[in-house]
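Shown here: the complex without one of its protein chains, the others still in place.
And now, chain A:
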């Protein structure tokens, strides 16, 4: 039986609400955004606090994000209710050789002195001012030197990192009609997703020289609390053995349209959205036609709701995380429940029977949303209740397992962050 099992609570816990924890892109550490105006860095090897980043913000730190692909230096961005974002830096001891850190972890107690030395090495690099009210979320692009921040002021700002801790505002996007609760970058394109208090999700891209909204995703009936893209290569994970022609077609289409988008909401639902591939004829004529006419059609993207995950939460879902390694999704929220889901190809027989409504139209092989939906299904594989006692969970994510108990290369754990000020690690057994 698949199961979620408590592994550890990071020590010491915070005495106030904790909002979010972000695993480092390559080191075995995790940063937690706390309402006591600090960010805490915990070790994923020992589950002990390594350092506290404080003194930079006047109000709660709501969110934090690591810069990906940083070499020799860790870069953490913090977003605060004080309307500013901070950039913090620390030289990495084993710059460029993260494996070494894993190796020393086996020496119990040996790291203590080192950890103390490291304590004050976080340097405050720069503060990003501009938002009018609380910053809710921020994210670095994995493919461009861009940082996105979002705020209660209904805007999304995109900052470009120039040299020497110099960030330049390249866009202020103001299409949302309410707080922008979350932002997330596409893993391989300079495409940004944002979720809002106005119940919608917007996608943003650069159009010639200007950033603009290229898609509006409507469907949620409440605040969108979190959005996240699928990892690259999600298609391969489903496997191709014994699948039907329809399923092969679906996988080919997914390959073409790329990673999907995951969202969760106050409305308790968790939805997956996918891009509709552009018709080849359109792009062909676009090349031949006048760019000014075709520009917008090329720029705009059509995204549709592909499916919803099984509805198992009793109240608002605050966080979802899509494992880049396994394709599994984890969700958590106000009801204190952590749930893991898995996508499976339906057996061919099942897919056919589920396709009945489509077949009855008399047209075989017509690709509709309904038909596509029936080719795969998401199932709950494990869940656990009261995971932070009676408290709400504000965030959950997958993180690489780095403690001594790691059972296999590439094992992932779950990390949940709660109103009780605790960050907890959980193992997941498939």
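Everything below uses one rule, namely that a residue touches a chain if its C-beta (ideal position, glycine included) is under 8 Å from a C-beta of that chain, and two chains touch if they have at least 3 such contacts; residues count from 1.
Operating definition for what follows: contacts and distances are computed from a predicted model.
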Open item on the list: As a check of understanding, state which of "MIP18 family-like domain-containing protein", "UBC core domain-containing protein", "Ribosomal RNA-processing protein 42" or "Brix domain-containing protein" is the UniProt name of the chain not shown.
Closed with: "MIP18 family-like domain-containing protein"
Open item on the list: From the list A:24, A:40, A:131 or A:181, pick the residue that touches the absent chain.
Closed with: A:181
Task: Option from A:21, A:43 or A:60 whose C-beta touches the chain left out - done: A:60
Open item on the list: Using the touch definition from the top, which of A:42, A:81 or A:159 touches the missing chain?
Closed with: A:81
TODO: Consider the whole complex, including the chain that is not shown, and state which of A:74, A:141 or A:223 touches that chain.
DONE: A:223
Open item on the list: Touching residues of chain A against the unshown chain: what are they?
Closed with: 15-17, 35, 59-60, 62, 81, 133-134, 136, 152, 179, 181, 197, 223, 266, 314-315, 334-336, 385-386, 389-392, 419-421
